[in-house]
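All protein chains of the complex are present and in place, except for one that has been dropped.
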Amino acid sequence: MEIKLKLNGRAVTASVEADTVLLDFLREKGCLSVKRGCDTSNCGLCTVLMDGKPILSCSTLAVRADSHEVQTLEGLQEEASDFVGFIADQGADQCGFCNPGFVMNTIALLRENPDPTDDEIRAFLAGNLCRCSGYDGQLRGIRSYLDSRKA
Amino acid sequence: MITIQNYVRAQSLEEAWQLNQNKRNRILGGMLWLRLGSGAVGTAIDLCDLGLDAIEETDEQFSIGAMVTLRDLELHAGLNTYTHHAVADAVKDIVGVQFRNMATVGGSIWGRFGFSDVLTVFLALDTYVQLYQGGIVPLREFIEMKKDRDLLVRLIVKKSPCRITYTSMRNQRTDFPVLACAVSCIGNEYRASIGARPSQATLTCTDNPGSPAEFAAFVAEHTPTGGNLRGSAAYRTHLIRVLTERCMTELGGM
Partner (left out) sequence: MEHPNYKAINQSVRKKDAMQLLLGKPVYTDDVTPKDALVVKILRSPHANAIVEEIRTDIAKKVPGIVDIYTWEDVPQTRFAIAGQTFPEPSPYDRLILDRHVRFSGDAVAIIAAETEKAALKAMKLIKVRYQVLPAVLDFRTAKDNPVLVHPEEDWFPPCDVGGDPKRNVIASACETYGDVDGILADCDIVLERTYHTKAFNQAMMEPFTTYADFDRYGRLHIISSTQIVFHTRRILSRALGIPKSKIRVEKPRIGGGFGAKQTAVCEVYPAFVAMKTGRPAMICYTREEAQIAGSPRHEMEITLKLGATKDGKIRVMDLYTLSNSGAYGEHGPTTVGLSGHKSIPLYTGSLEAHRFSYDVVYTNHQAAGAYRGYGATQGIFAVESIVSELAEQLGMDATEIRDKNMIREGMVMPAYYNEIANACALDRCMEHCRKMFHWEERSKVRDMGNGKVRTAGVAMAMQGSCISNVDVGSATVKLSEDGTYNLIIGAADMGTGCDTILAQMVAELMDCSVDDVAVFGADTDVSPYDSGSYASSTTYITGQAVVKACGELKQRICSIAAGMMDCREDAVVFEGKQVRRINTDQTVSLTDIAYQSQTCNNIAAESTAAHSSPVSPPPYMVGMVEIELDKLTGKVDILDYMAVVDCGIPINPALARIQTEGGIVQGIGHTLMENVTYNDSGRPVESSFMQYKLPTRQDIGRLHVEFEHSYEPTGPFGAKSIGEIVINTPAPAIAHAIYRATGVWHRELPITPEQIALSKID
């Protein structure tokens, strides 16, 4: 089947099978930041934005992206660069495998709620698992970023 | 992972229903269970073009389209005002925001899953499903019905004056519930909707609840429980008493 979508700002036309998963499609198109972590929709590593909303690309058919706009971290480098340095300062990147999904979902959070409380941050990011960092460093990083914006 | 041969975006409910009569075909909900099955689907039927992704509120009712996501439910101001945020409480611990941006009301309700917080909370409200062929059916009847090839079009929640509260017990914050509990008072009737028993939610109703503890004991007595990976039948029965009593107490304070 042919699908037409906007991927990171570029119009893309591609031929996919009905059961091609968006995650695999995106990686095949060079968006290697999108990771496969769990196969059961539980980890959040595969988070991408569809029409601005964070979704799990592992559980989305590529055909469902037809006539929609998909963004991966490859297309949001500037927006990510705004705050990821603060995460890096905490050392909370660690193995990095959860980073793209976490960064994508943080972008979605801050677009929806530019001034979240710590609890709101935790709740919004609850679907992003991390095994290395213990989560608190990621929160400290976001908090430092938000504080720097107010200063 | 299931295999799918064809994908169609239905342009009408009739088209969707027609396609769905073929047993090899399947309606797509949020597809969160996509990777879990290993069967073969002929045609996957997408309802995304049918305008079923809206919550319409009138003075009398909420009309919730089948493609409304759990996240839409979570954030809908009107619905959560009416339900004292019980609907938000019911969905907010389901896996994550990304998951809830995809999971649909239709998928949750049609699935009649045991673990469903969504089913549990709506059962405690004055809820009806609208089926394409079957028409408008009270939710409490729908959950007893055998799965057929009809289409769930929308959920209707009548705005009867209502107090309701929702709680659940989970072993880990975003896990499936060990037990789900919604307690409501609509008119004179007190309802306890107990889900994740581990089977699907059941309703226990009475006009005469007595004290919260008495009502809780009554509900526990009338709600069969079972054991599974997340808990034993005995623990679930214990939880029914605890959570129902807490919900009733909270209801009393509303």
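To keep things simple, chains are lettered A and B as they appear, and every chain counts its residues starting from 1.
Note that in this section contacts are C-beta pairs under 8 Å (C-beta built on N, C-alpha and C of every residue); 3 or more make two chains touch, one makes a residue touch a chain.
As the structure is a prediction and not an experimental result, all values here were calculated from the model.
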Touch criterion as defined above, residue of B:18, B:81 or B:232 at the omitted chain: B:232
Touch criterion as defined above, residue of A:68, A:122 or A:143 at the omitted chain: A:122
Residue ranges of subunit B at the interface with the undisplayed chain: 1, 3, 169, 171-176, 178, 229, 231-232, 234-235, 238-239, 242-243
Missing-partner contacts on subunit A, residue numbers: 28, 32-33, 35-43, 45, 72-74, 77, 80-81, 84-85, 87-100, 103, 122-123, 125-139
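Keep in mind that, in the parts below, only the chains that are shown with their structure count from here on.
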For subunit A paired with subunit B, centre-to-centre distance based on mean C-alpha positions, whole Å: 28
Residue numbers on subunit B that touch subunit A, as the complex places them: 1-7, 28, 30-32, 34-36, 41, 44, 46, 48, 71, 92-93, 95-99, 101-102, 173-174
Residues of subunit A touching subunit B in the complex: 1, 17-19, 21, 39-42, 44, 47, 53-56, 58-61, 63-64, 105, 108, 123-128
